[in-house]
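See structure below.
Every protein chain except one is present and positioned as in the full complex.
Going by the order they are written in, the chains are A, B and C; count residues from 1 in each one.
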């Protein structure tokens, strides 16, 4: 039941070109920095990446865009990334945009074995094109399919060797949802602990959903919008 | 934002005969003991109760059955209750049986604003009667509707005055799911604390789902099957 | 004189009721938090996964793990709760969040909203906007009444790609406050110094002036 691998390189060693990857995080918050670095180093390409955002030019998934490893991005918001824009406009990169809550819920549906759910977002918009619409109690909903990926790559705050994960603050975001939706789920953690070190009452992702785990190193945890206030006099 | 009421009597004071109630708990584990006592005392009847089980003869929902307050039970398992059996066989009590995971998921669907989900349980059985069956990826699923109630009554371990809840051990069970599914959600807690006393990272039920909260008293927490082992020599 | 952004935010803040759970979008809506009336306690939701959003951190106390949906560093407050993005949109869809305030490029007189895409320009994505407009039970739009060329943004129908249908309940623009009703926009307040004639001239959508229309009071 020990799911520990040595590092990011080992965790991703069987990801091949053409794979579909889910990557946790919201903006640059809670992203699997070590695995992204390892994927860049490994040089695989033609990847389909499902992630709420696409990083910035020189951090996060932006690094995989610089090396042209990404064939298609499936995201809800892809701003703040010049190289992304260049590749999109030149036709090098495909993009599928999905409402943020729909993206989140489709991951959860996968982890809960629900093949489809009905959601409100996008009714009457171009997002609804080709989707089944159904009325419940006087409201129209879109049928949305569960979403999985060959590999889900998430970043947690702490995890134990059995794969149980906890997340910190808003770095939780999509991470526990994607952790449930990977055929293979890889978790990198800031602190790898022993079974029994995490309170079983407060596990966010039960280990059953996690296949590989390792302690990450050198987290940069870059801040995208540093907003502060002055101390009051 | 203070959601605190004095006690169970005050929490349930506007529940009237004929209401539909969800009651958290699995067996006798994690049941809202104080509210059940108050409902018995209040003497309302013709209640529809949604709860995984129906208690035992002299505890839990069994107490509401003794006083003939329940018109209909919606549950997954109703064994171990002689009065229940008598009322059922005499036609005094209606029963609707729902698979346990379906019951749980229909509550969650309500709390997540999903009007319907597709679930596997019951395909090909009498549970499927009258339900829409749909095939996804070669498997048949039943369409199941979200489930709500006039009042959801749950029992938590700790809660703060803003309604944030945490549960202990397997007393969690249906409680956080039903807490999301009440038009009015009432939480009784073993320990009522101040905002800031609970770690925001480890809230099971965010306060937005809870309308009334109070500190319960005199918890009996009866054990249904006391199984133990001898200390090793 | 038309309202500035702070005044729009201040006017919207008057819509907050004690005990409300509120989601504030990026831009002017964010400013609403600065004008919450005294005695009114609201809980701010950030759709990336937080209830109980606090102010920006003091300098030096920023935490990369604690951001809002605009990716700004923020703080929590006593009683905050954190959760994943599915639960976050779940509670919005389930009608647990009382009010959503967001910006718009266009609003139609039937409540349709367009705020995510301009054909011919780089499309950055809808983020949570489509979820919010489709699911929130009460939506107030904060916006400029006209574009830079002076064209009305309160329209008979949206010309830009739709974000959501028939969802906006109220618009607070730099010129006034408008309820969205079955009879189109109803002007219930005008900004100090703005005339009804100006509002009529700058509103392309169906517009009625309320019998009891009054000057906005801050």
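As a convention for this text, a contact is a pair of C-beta atoms (placed from the backbone, for glycine too) under 8 Å apart; a residue touches a chain by one contact, two chains touch by 3 or more.
What you see is a predicted model; the values in this text were computed from it and never measured.
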- Neighbours of the unshown chain, displayed set only, are A, B
- Message: Going by the contact rule already stated, which one of B:17, B:46, B:67 or B:125 would touch the omitted chain in the full complex?
- Response: B:125
- Item | Touch criterion as defined above, residue of B:34, B:102 or B:185 at the omitted chain | B:102
- Item | Selected from B:46, B:67 or B:170 as touching the chain missing from the view | B:170
- Task: Could you please point out the subunit A residues that touch the chain left off the display?
- Result: 1, 110-114, 160-162, 164, 180, 194-196, 200-201, 203, 206-209
- Residues on subunit B facing the left-out chain by the touch rule are 26-30, 52, 75-79, 85, 88-89, 97, 99-105, 107-108, 119-127, 157, 168-177, 204, 221-231
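By our rule, only the chains that are shown with their structure count from here on.
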- Message: Centre to centre, using CA atoms, which chain is the farthest one from subunit B?
- Response: C
- Query: B-C or A-C: which has the larger count of contacting C-beta pairs?
  - Reply: A-C
- What is the distance, in whole Å, between the centres of subunit A and subunit B, each centre taken as the mean of its C-alpha atoms? 33
- Chain centre separation in whole Å, for subunit C relative to subunit B (CA means): 37
- Note on the structure: Shared-interface residues of subunit B (touching two or more other chains) are 112-114, 200-201
- Message: Multi-chain contacts only, two chains or more: what residues does subunit C have there?
- Response: 50, 76, 82-83, 86, 89-90, 92-93, 135
